[in-house]
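All protein chains but one are shown at their positions in the complex.
On to chain A.
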């Protein structure tokens, strides 16, 4: 079983991600509704993967990831960032901050699971 934290302020999208992953029955899912909550939860418990939307109130996704990296929390945790549109330059910065992989909206459930699996298998 893998532990995954899903952080997205958009309730509907978070619902979609959680529903999709729960169908697979091999993941334990936690949710966070903004950047601050994501940072606190990821700091308090250990997760195998953080799925995080970049555009969020309080802290945005990149900020959360780079703070977690400073705290040394990324050593055993992969990060998948959900972006509105992938722009190379932004991606480069986010990668430097510690983001492992990207997924741009809109995406299908089949693609989401595939990427999550690849990240956790590696």
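Here, a residue touches a chain if its C-beta (ideal position, glycine included) is under 8 Å from a C-beta of that chain, and two chains touch if they have at least 3 such contacts; residues count from 1.
One rule holds for everything that comes next: contacts and distances are computed from a predicted model.
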item	value
Identity of the absent chain, which is to be given by its UniProt protein name, from "Diguanylate cyclase (GGDEF) domain-containing protein", "Branched-chain amino acid ABC transporter permease", "Holin-like protein" or "Ribose import ATP-binding protein RbsA 1"	"Diguanylate cyclase (GGDEF) domain-containing protein"
Residues of chain A (touch criterion as defined above) contacting the omitted chain	10-12, 15-16, 18-19, 108-111, 113-115, 117-118, 121
